[in-house]
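Quick one: the structure is below, and I'll ask about it shortly.
Just one protein chain is left out here, and the rest sit where they should.
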Amino acid sequence: MAMKTYLQALNDALRQEMERDPDVFILGEDVGQFGGCFGVTQGLFKQFGEARVKDTPITESAIIGAATGAAATGLRPVCEIMFVDFIGVCMDQLFNQAAKMRYMFGGKAKIPMVLRAPQGAGIGAAAQHSQSLEAWFLHMPGVKVAMPSTPEDAKGLLITAIRDDNPVIFLEHKMLYGIEGEVPDEAIAMPFGQAAIRREGRDVTIVATSKMAHTALEAAETLAADGISAEVIDPRTISPLDTQAIVDSVKKTHSLIVAHEAVKTGGVGAEIAAQVAEAAFDYLDAPIIRIGAPFTPVPFSVPLEQAFIPSAADIVKAARRLRG
Amino acid sequence: MAMKTYLQALNDALRQEMERDPDVFILGEDVGQFGGCFGVTQGLFKQFGEARVKDTPITESAIIGAATGAAATGLRPVCEIMFVDFIGVCMDQLFNQAAKMRYMFGGKAKIPMVLRAPQGAGIGAAAQHSQSLEAWFLHMPGVKVAMPSTPEDAKGLLITAIRDDNPVIFLEHKMLYGIEGEVPDEAIAMPFGQAAIRREGRDVTIVATSKMAHTALEAAETLAADGISAEVIDPRTISPLDTQAIVDSVKKTHSLIVAHEAVKTGGVGAEIAAQVAEAAFDYLDAPIIRIGAPFTPVPFSVPLEQAFIPSAADIVKAARRLRG
Amino acid sequence: MSIDKEKMIQMFATMTRIRQFETKLQEFFAAGKIPGFVHLYIGEEAVATGACATLRDQDYITSTHRGHGHLIAKGGDLKRMMAEIFGKRTGYCKGKGGSMHIADVELGILGANGIVGGGGPIANGAALASKYRGNDRVVVCFFGDGASNQGTTQEALNLASAWRLPVVFVNENNGYGISCPTCKSMAVADIADRAAAYDIPGVVVDGNDVTAVYEAVGEAVKRARTGDGPSLIECKTYRWRGHFEGDACVYRDDCELEDWVKKDPIPRFEKKLQAEGILSVEKAEAIRKAIAAELDAAIAFAEQSPLPEASEILEDVYA
Partner (left out) sequence: MSIDKEKMIQMFATMTRIRQFETKLQEFFAAGKIPGFVHLYIGEEAVATGACATLRDQDYITSTHRGHGHLIAKGGDLKRMMAEIFGKRTGYCKGKGGSMHIADVELGILGANGIVGGGGPIANGAALASKYRGNDRVVVCFFGDGASNQGTTQEALNLASAWRLPVVFVNENNGYGISCPTCKSMAVADIADRAAAYDIPGVVVDGNDVTAVYEAVGEAVKRARTGDGPSLIECKTYRWRGHFEGDACVYRDDCELEDWVKKDPIPRFEKKLQAEGILSVEKAEAIRKAIAAELDAAIAFAEQSPLPEASEILEDVYA
């Protein structure tokens, strides 16, 4: 174990998996000598050379297609889409090709590829460079979706993603790259579909994804001072989703808040709320409250962007409302 | 009023709006002499000529971009994407450009365009020609989303869509093109955000979109024979969504089923369930049940495709479960 | 390039097999026996046949919505193809894919594709794997004239050329994308001219002349295999049937079709083989009969095979 940033943890995972398996390679824009727009692939070009760390032109459809075709013929590509916001130029290759190929072919293909992309607001990058789009990927049979919130998870989940025989969409939060935490030195795969209970509590369950898991912990701290004991659950992967852990928690706390940074309407919070409203209805003592961004594109200016990103105060208010 | 098919109703709306407003024009693949893949634009090329009914190459990004640019500079384009499944090749032009342009420009542009596309399974067209993708569009600030289920709504909502100053995604269900119903002869705009109560009932609320509204009515018929009185609500537009009508109904029936043809996980049903689980929690006597397609691509073979499409029996079973 | 006699006869047989297969499908579709869309390859047989005849078993192809010809030419099994098109569990995709998604990864067939322009990026991926591994497998990417306007195709051409990938882009220019004639969808007369945008060879060839296709594609395959990168071969041809079965073809003149029927690639090649003494009338007849029998067996197989059970729907989503 050592203290590492989320970014270093990702870099570790890539390096160790590439050392372990010669079929693993990286492709994307500026992932080579430049080291990736946020630096995640730093040093890999030097270590593995340009055959395994491949700079591409600006051509996201061709990137995902190249990954898909290479995966279908036996390699294990890890491609980077520089910002998840660019998914719109290449969505077809992802959702109609990579995601469906196995099914359409009657189970006769494997597509072991990873699509890494940073999400999220907070750096003033405005409407086309700040989105959180996981809800689209949740609604996409054939892919898995990981959203690590800690350095340890970043490493463990990326290792699992690379070893998985299906397309995995791996969503990093750009505001988390710099956070530090303990990370195992070895390459330990962290299972998909197992939520982390970030904090135990009795009174209210807060399910929060990605960076919002940190916001939820902050809120839990404030709530504790009020005498409200919040349980914070981080699903870690939303597809598969650990519904059981959420339901178990709700059975204990009898109330649920779901928080994410994506736009609230049609977000992943809706799915989680709906699952609980079906599976644990009888245990609920209060309405399910969702916290998410307002129904707008991400605005540029700092005060607007800050108003866009759900805050700990929003969660605290919701929890108080539930108790009140 | 006259009996017309859903398809004729759409065609009527296009023709009347083009007669009324010279700024309205059509573009898309095979929309000209061919009349559109499903025949929706039949006859318009002959009446309005190729300046106003424009056949494009196979170039969806350029189609949506052309519509966006033309709309931003004052025209009112109606573009056809032949199957909604093709949205993946042009999603960027829709969600990062058309949808966000007004906001990014600080309110200084209007984008009065319509994107028409057929959705849905039922003709054995398999995984890339049968999807229902409205959940993606629901999660997209800046656009409105209509899903007509009757010939009258098809006409009225399309007229409203064309007159709206925002991008409207207009989702037709390909299995509904042939259904008949009374349609007003005049061009009457039907307001967005007003659900239709297709059948009044006391015991359970069934919210069902597009073709599923018909399936829900079928289910309600069966349930009536059991002594269960179901209220069937068709939202007509999901963005804006008439939450009030749904909540009002739930306050009366104390239970909710949401049904759609899209894959259940992450579908629009989740949003509706979540809204009700927050806004009408205290009125609910039972879990909210969602009916949607299983978490798979759309399979080709008839028995598989039929198993994919949610049925009246599924709704009936859910209603009985709620009552049981 | 001289083509050995055995290969010539094989190519004749392949074209005949495609023609017979498609003609049967036409009947079955008309009789309501096939669900979904069917896009027939009748009239274009020389393209798939000539192109695939240049390939080795381990080489790859990516196909299109109009894929039956490509699949047959790459060695696809008629039984499993027919069963798939009928939606049977014994089909290539267990009935999950249908006509537009037939694949046989073991035979190097990386799928028909329902998305116009969908195949190019994937073809690059297979070619990249070949280069990565240092084996010399080549990929043929079939795409239509309409598909050449799709951004994914153009990106695929660019990446293949920037990376010198072993891909041969075989354009089937049949004059139309559904109802849209090429003269309305693009300003260039020859799609091969687009090769200039990527600094790769661009060749126009008579797509109804199977040996011409074989030679042009063969040259490109050789280039690709030896590391000289991709090529674009445009094969001018024509589809006899509507875009899909059921299309009334209001957008084109009958006389255009008649002209092209005169250029039917199969009798043309048959006559040539006869003239050169490679194929006798009897041998040709025997080939036709053998294929008809093979096809009958495929049809019987497909008809007798079971449909999938509803419960199978959840299988094969994930590995």
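For clarity, chains are labelled A, B and C in written order, and residue numbers in each chain start from 1.
We take it that a residue touches a chain if its C-beta (ideal position, glycine included) is under 8 Å from a C-beta of that chain, and two chains touch if they have at least 3 such contacts.
All values reported here derive from a predicted model rather than from experimental measurement.
Across the complete structure, the visible chains that the omitted chain touches are A, B, C.
Of the listed positions A:Gly107, A:Gly124, A:Gly193 or A:Pro240, the one in contact with the omitted chain in the full complex is A:Gly124. Of the candidate positions A:Phe86, A:Trp136, A:Tyr177 or A:Phe281, contact with the unshown chain belongs to A:Phe86.
For the options B:Ile64, B:Ile159, B:Ile289 or B:Leu322, the residue in contact with the chain missing from this view is B:Ile64. Although one chain is not displayed, subunit B still touches it through residues 25, 51, 56-57, 59, 61-62, 64-75, 77, 92-93, 96-97, 101-112, 141-142, 144, 165-166.
Interface residues of subunit A with the unshown chain, by the touch rule above, are 29-30, 32-34, 37, 55-61, 85-86, 88-89, 123-129, 294-297, 299-308. Although one chain is not shown, part of subunit C still touches it, namely residues 149-152, 154-155, 158-159, 161-162, 184-189, 193-194, 196-200, 229.
Throughout what follows, only the chains that are shown with their structure count from here on.
For subunit A, the chain with the farthest CA centroid is C.
Rounded to whole angstrom, the centroid-to-centroid distance between subunit B and subunit C, based on C-alpha atoms, equals 36 Å. Inter-chain spacing, taken between the CA centroids of subunit A and subunit C, is 40 Å. Rounded to whole angstrom, the centroid-to-centroid distance between subunit A and subunit B, based on C-alpha atoms, equals 30 Å.
The multi-chain contact residues of subunit C, meaning those touching 2 or more other chains, are 93, 95-97, 101, 113-115, 151-152, 317. Residue positions of subunit A touching 2 or more other chains: 61, 92-93, 96, 103-104, 141-142.
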